[in-house]
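The block that comes next holds chain A.
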Amino acid sequence: MKYSYYPGCTLRTKAKKLDAYARASAKVLGFEMEEIENWQCCGGVYPLSGDEIASKLSSVRALNEAKVKGQELVTLCSACYHVVKRVNDDMRNVEDIRLRANNYMKLDEPYLGETEVLHFLEVLRDRIGFDEVKKKVVKPLTGRKIGAYYGCLLLRPSEILGFDNPENPTVMENLIRALGAEPVIYPYRNECCGGYISLKDKELSKNMCDTVMNSAESFEAEMLITACPLCQYNLTKNAQSDVPVIYFTELLAEALGVKEEVDANGSF
Partner candidate 1 sequence: MSLTNEEFRPKIVAFCCNWCSYAGADLAGSSRLSYPADVKIIRVPCSCRVNPMFILRAFEKGADGVIICGCHPGDCHYSTGNYYARRRMTLLFSMLDYVGIERGRTRVEWVSAAEGVKFSQTMNEFVETVRSLGKNVRLGDLRCKN
Partner candidate 2 sequence: MHGIGVFVCHCGSNIAATVDVKKVVEMAKLEPGVVHAEDYQYMCSEAGQEKIAQAIKEKNLSGIVVCSCSPRMHEATFRKCAEKAGLNPYMVEIANLREQCSWIHKDIEEGTEKAVILTRAAIAKVNLNTSLEAGESGVIKRALVIGGGIAGIQTALDIADAGYEVDIVEKTPSIGGKMAQLDKTFPTLDCSACILTPKMVDAAAHEKINLYTYSEVEKVSGFVGDFTVEIRKKARYVNMDKCTGCGVCMEKCPSKKAKSEFNSGLSNRPAIYTPFAQAIPNVPVIDPTQCIKLKTGKCGVCEKFCQAGAIDYKQKDEVITQKYGAIVVATGFEVIKLDNYDEYAYSQSKDVITSLELERIMNAAGPTKGHLERLSDGKPPKNIVFIQCVGSRCAENKGKSYCSKICCMYTAKHAMLIRDKYPDVNVTVFYIDVRTPGKNFDEFYRRAVEEYGVNYVKGQVGKVAPQADGSLLVHGVDLIDGKQLKISADMVVLAAAIEPNPTVRNIATMLTASIDTNNFLTEAHPKLRPVESPTAGVFLSGVCQGPKDIPETVSQAGAAAIKVVGLLAKDKLMTNPCTAKADELLCNGCSACANVCPYGAISYEDKLINDHGIRKTHRVAVVNSALCQGCGACTVACPSGVMDLQGFSNRQIIAEVDAICR
């Protein structure tokens, strides 16, 4: 099975691990992520204003490329997923944006939101299945207590993203279970880490990250996993906690037995 793959800017720079472990894991799980050719940065945040077109076009280009190839479009970074999927929803349902974006793009055939956008976690859950993932585990993470941190971008607005239950998500917990570890369920796993605010207001982000980390610690999480480079940065940098926060793909690669290989080849 081949998917179109949209890595996004951070996965080429500060979050190379998120990308490398995912690719290696995909190979083990029997699917391939074919990087689309001329991708550009998604912009990090979805432009909420209904009257903005230009900032949505990079997503449309990526979406259209996947459409031309007849593939589903996979992302790893929460922000890319959020932005690309919401733009896709606009292209499906918002007449004005669809019209203006297509007028600007001048594609051979107008793009009408045909592409299906999937997060890597959705591929694991809905295309591969956690039972299959479990079968491929060679180093089960038995005995480890791991918390998932979802943040905002994967879950909200659920009406459009439809990723998981926005108030009580389960996909990463099920992944943790499939890898042989014990998921730690704590209430702030869907609360914001502060996001881009940490550029100008570290204090605010720090408060939020502490709430998350303290809560996870109180439920005895030894480690947190996340899909978002910004969350990973904020939780690691801005919270006073020793609990490590790593990408979910690293955990996956570890359990599938390909982590060392990636580490040996990678230059992180």
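In this text, a contact is a pair of C-beta atoms (placed from the backbone, for glycine too) under 8 Å apart; a residue touches a chain by one contact, two chains touch by 3 or more; residues count from 1.
How were these picked? Simply put, all candidates are chains of the complex that A comes from, given by their letters.
It should be emphasised that the depicted structure is a prediction, and the values quoted were computed from it without experimental measurement.
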| note | Touching chain A here (same complex, options 1 or 2) is candidate 2
| note | The residues of chain A that touch candidate 2 in their complex are 159, 165-168, 185-188, 215, 218-220
